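Comments concern the structure below.
A protein chain is absent from this complex, but the other protein chains hold their places.
Which chain is which? They are A and B, in the order written, and residues in each are numbered from 1.
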Amino acid sequence: MQLIACPWCGPREEVEFSYGGQAHVPYPDSPAELSDEQWAHYVFFRDNPKGRFAERWNHSAGCRRWFNAIRDTTTYRFERVYRLDDPKPLATELASSRRSTAP
Amino acid sequence: MSPGSSHATRTPRTPGADLPEHPDTLWRSPEPKRSYDVVIVGGGGHGLATAHYLAKNHGITNVAVLEKGWLAGGNMARNTTIIRSNYLWDESSTIYEHALKLWEGLEEDLGYPILFSQRGVLNLAHTLQDVRDSVRRVEANKLNGVDAEWLEPDEVRKICPVVNTSADIRYPVLGATYQPRAGIAKHDYVAWGFARRADEAGIDLIQDCEVTGFATDGNRVTGVQTTRGTIGAGTVALCAAGHTSVLTDMLGIRVPIQSHPLQALVSELLEPVHPTVVMSNAVHVYVSQAHKGELVMGAGVDSYNGYGQRGAFHIIERQMAAAVELFPVFARAHLLRTWGGIVDVSPDASPIVGRTPYENLYLNCGWGTGGFKATPGIGSALAHTIAHDEPHPFVAPFALDRFVTGALVDEHGAAAVAH
C-alpha cells in the first residue's frame, strides 16, 4: 500500500486516492474532424507500459485535486508527482525497454 | 456437536488430504529449433491449450510455446479456478459455453485428473437492480441453452447453507442466479495436462525464453527474438495476458488493454462447509472451497496499472469484511497466503481476439478476470483460427476493430457479475 505524495497535501495513504489512467491524453480539439479510428484511440486506447508511466491521480478522499505522477508499474513506486500545469515529462524520463519494430 | 465433545467421536482420518498424483513424465525441456510453423508467445493456459488443440484438432505440431518464466506460472497459477458460462451477451455466453462443454470432457481428453467439479455457482443479488440484472441474465442464458436458474433466498440457503440470508446484514441477499454446471478445477493440473499432451505431440515447450523483439518484413512477422535466440515463425499467436502490451509495443500495435493487479487468497484446510461457488458483486467477494478443503477467495482488481503480481492489503481487508459479512462462520478461518496476478482489462470487459495489422500475427488478450474459465474454449477456437487463417465464428465478435465501430460486447453494467 503506497504512501502517495499529494502535491497539495503531502504524503497520504493510498486509500485516499483514485486512479485516473494515463496522463497527457488531451481531449481532441475538434472531435468532429477525427476519423472513427482516431476517435476510438482517444476514447479507448491508452498506453500500458511495464515500467515508468505518466498517469493521473485524484486525491479523492482528501483535497479532491487531480495531479500527475510518474510511477513504475513494475515496482509501483512513485518516482515523482507533479501538478497538472507542470510540463509534460520528457520521453527520456519515461524511458523503458519498450522497443518497436513497427513497419 | 458441543464444544469439546468432538474428539471423543473423532477417529483419525485424512480428509481431503490427497490430490491425485501427477504422472511420472510431464514434458521435455528442449532447445528451441531455428523455426516453427507456429510460435505461441506465452506458456500459460491459453498458450498451452492452443498448442494442444493445434496438434489434436489440426495435426499441426511444428509448434513452439515460448514462456518467459515457468510454464503456467502467470495467471494460470494464480486464479481462483471458477468455471462458468452464464454471461449475458450472446457473444460471451457462446465462447464460454463452448469452453464449458470442453471442460466437461477435458479430463478424458487430457488423460489428466483435472478435478473438474461441477458444484454450481451462485451469483448473489443484493439490490433490486441486481435482481433485474440477474433475471435478465438467467433468461438470456436459458434462451442460449446455458443452464441457469433464478433462486429465491430460501433456495440459496438450501444450496449453500452457510450464506447469511438473514435480513440483518447490510445488503441482504435478495436471491441469486444459479448455474449448476459451473464449478472449479485444479488449475495446475489443467495446465500440466495441456502441456503434457502438447509435449507428447512433439510441440516444444520452451521455458525461460523471454521475447525481446520481433523480426518483421513488411506486414509479416518473420521471427521472434528471444533470450534464447531468434526463432523463425510461420504464424505467431500472442497469448501473454497481462504482458500483451509489452509485446504489442514491440510491434507498434496499440491494443486497448490495461494491466491491473488482481489478488487472491487462501485459508487453511477446513472441513467441508461450502459446497458450491458463491460470487457477490455488491458485497464484493467470490469464494469456493477447493478440493483439499481450503477456502479460495478473490475480489476486485487494484485500481492502478501494475505488473508487480501483488496488490495493496486494504483490498484484502475489504474482501475479508465481505467474506465474514456473507459467511459469518468464516470468522475464525485463517488467511494463509495472499498473492496477485496481472489481469489484462479491456474497455468493455470482453476479450480481444483475432487479426492484427500483421497478416500472420494473431492476438488473444483482454480476458481480464475470465481467462481461466475460457481456457479450453479459446484454445480450440484460436487453434482453429490459426489453422484456417480465419477467425473462428466464436471469436469473430471479439475483433480489435469493434472499438472503432462501437460494436462493443459490454459485459460491465449488464452482467452484474465479474470474474
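The rule is short, and it goes like this: a contact is a pair of C-beta atoms (placed from the backbone, for glycine too) under 8 Å apart; a residue touches a chain by one contact, two chains touch by 3 or more.
In this section, contacts and distances are computed from a predicted model.
Enquirer: From the list "Sulfate transport system permease protein CysT", "Amino acid ABC transporter ATP-binding protein", "1,2-phenylacetyl-CoA epoxidase subunit A" or "Sarcosine oxidase subunit alpha", give the UniProt name belonging to the chain omitted from this structure.
Expert: This omitted chain is identified in its UniProt record as "Sarcosine oxidase subunit alpha".
Enquirer: Which one, B:A140, B:V211 or B:V236, makes contact with the chain that was left out?
Expert: Checking each option in B:A140, B:V211 or B:V236, the one touching the absent chain turns out to be B:A140.
Enquirer: In the whole complex, not just what's shown, which of B:E31, B:D154 or B:D168 touches the removed chain?
Expert: Touching the chain that is not displayed is residue B:D168.
Enquirer: What is the set of chain A residues that contact the non-displayed chain in the whole complex?
Expert: 1-3, 13, 20, 26-27, 30-32, 34, 36, 39-40, 42-44, 56, 58, 60, 64-66, 75-77, 84-85
Enquirer: Touching the absent chain: which residues on chain B qualify?
Expert: These residues touch the chain not displayed: 3-4, 6-8, 10, 12-19, 22-29, 69-71, 73, 77, 90, 94, 126-129, 131-140, 142-145, 168-171, 188, 207, 267-271, 273, 283, 293, 312-313, 316-318, 320-325, 328-339, 404-408, 410, 412-414.
Note that in this section only the chains that are shown with their structure count from here on.
Enquirer: Just curious, how far off is chain B from chain A if you go by their C-alpha centres, in Å?
Expert: 29
Enquirer: So in the complex, which bits of chain B are touching chain A?
Expert: Contact set of chain B toward chain A: 213-216, 218-219, 243, 245-246, 249-259, 303-308, 312-314, 347, 403-405.
Enquirer: Name, in rising order, each residue of chain A that touches chain B in their complex.
Expert: So the residues of chain A touching chain B come out as 1-2, 14-15, 18-19, 21, 36-37, 40-41, 43-50, 53, 55, 71, 73-76, 98-103.
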